[in-house]
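My questions will all concern the structure given below.
Only a single protein chain was left out; the remaining protein chains are all shown in position.
Moving on to chain A:
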Amino acid sequence: MNPGVQARDLFDLIPCGLISATTRGVITTVNDTFLAMVEKKREEVVGHHLIEHLTPGSRLYFETGFMPQLKAHGRASEVAFDLCLSSGETLSVFLNAVVDRERDGGTILFAVFDATLRRHYERELLAARRLAERSETRVTILQTATTAFGNAGSEEEVAHALADASRAATDAMAASVYLCDPSGGFSAPSSSGAAKQLVEAALLDALGGRGDPSPTGGLAQSPTTVVYSGSAELSAHFPSAAAALRTARVEALATVPLIDDGALGGILLASFGRPRRLDPPTVDLLESLAQQSVLVLQRIRLRELISYRSLHDPLTGLPNRHSLQRRLDQLLTGTHPNQPTIAVLFIDLDGFKSVNDRFGHLAGDSVLRRIGASLERAVRSGDMVGRLGGDEFLLICEDADEQSAGDLAERLRATVRNTPLEEATGLSVSASVGVSIYRPGTSPEKPTGDALIQLADEAMYQSKRTGKDRATIIRA
């Protein structure tokens, strides 16, 4: 037996493809097994690039993944590729490679194994793993968002949490949340990433805003998620914003409405720096996040409403007794000898009972609202005017000495007298005012807020007793 022939047989018959190639990948030797694998003749293979036998996707990986690594590390094992067969079918293989730098100025030796069954199995595993990773990512994003929403104490913080979560969910260049404000516009955005507010403003404008009641009013009419996946689509939908989009390098955009009780409560904009499509699970995730944020916004608004109501008089909208007392206590807590004087003005309407008696309580309420609004306009900024109840109002002034408190009392009396009473024509209402003044450091005992109010009340009675429509001042 000739051992050379035997080795040659082994080379050709061994159940794996064997190839030698130049360092640039041009095939120099190939065994019969490989030719059988790719269903090609020797002359179709030798002298050609190995890459020519790969599917386009495998070519990309070969050039950008495999070859750079092989060149850097000299060897590679069990790398998966797909070969193109003459029949048009593909064959999955594993490839081992080693670089022999000495031989013929550098040679790459390849061993190729049919891996059809294993690759099929691996593809299933891979699909399952991707699904699992995807679910895991989704859960993480939702959990992180839920925590952030839970910690949010204001609408702005909720909007920020939504922007952050949306960016994490989509890898967006920037995500911004615009909440609808009561005036019919949008609030300043809460953004995550490098948001470009100019282009976003242009987009919102082009979307028709929310104030447009016409059926053509873009969003106002059809609040659904829209993904504009490329520059052409974007400029077709937003011709007026096209230049701004280009400058801001936005090449794709997703708009997700925040639906609050069937109405638009805000909008989420996620912008991308390259053409992007969002697959249904991602859109679904964005919508879940948006919906979750709406629930949190509702909770926060309710809390703010409760807090507002607990501090305000429902009839006039002015601070109520509770907030007046709180304010006074705050002022007194900080008091030290150099602190300014505090004045408390107790205002009781004269002749209000006749309004109620003659024109009814609705007219009386209306008069109280009107006078409340006039008083609020008449006081200095920083002073607090509120309603104690009935026809009693209270003004708390920081930094008002006897002289200026007296002036203020006169101004309030004039204000009340001059408030037009359309609901109670023919009647006139005036005010009896009582003022208590406390100058820190003048008395050894610091008075309480209640005591100051009580004192002002007594002063007011003094005004009533001495003929009404006048002011009396008492020093604490």
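What we mean here is this: contacts are C-beta pairs under 8 Å (C-beta built on N, C-alpha and C of every residue); 3 or more make two chains touch, one makes a residue touch a chain; residues count from 1.
One rule holds in what follows: contacts and distances are computed from a predicted model.
Peer 1: Which choice in "Sulfur-oxidizing protein SoxX", "Putative ABC transport system ATP-binding protein", "Alpha/beta hydrolase" or "Acyl-CoA dehydrogenase" gives the name that UniProt lists for the one chain left out?
Peer 2: "Alpha/beta hydrolase"
Peer 1: For the chain left out of this view, which of A:Arg59, A:His160 or A:Arg470 touches it?
Peer 2: A:Arg59
Peer 1: For a quick check of understanding: of A:Ile51, A:Leu278, A:Leu324 or A:Ala471, which residue touches the chain that isn't displayed?
Peer 2: The missing chain is touched by A:Ile51.
Peer 1: Of the residues listed, A:Gly47, A:Pro68 or A:Gly185, which one is in contact with the missing chain?
Peer 2: A:Pro68
Peer 1: Considering the whole complex rather than only what is displayed, give the residues of chain A touching the chain that is not shown.
Peer 2: 23-26, 49, 51, 55-61, 63-69, 71-73, 76-82, 119, 122-123, 126, 129-130, 167-168, 171-174, 192-194, 230-231, 249, 251, 272-276
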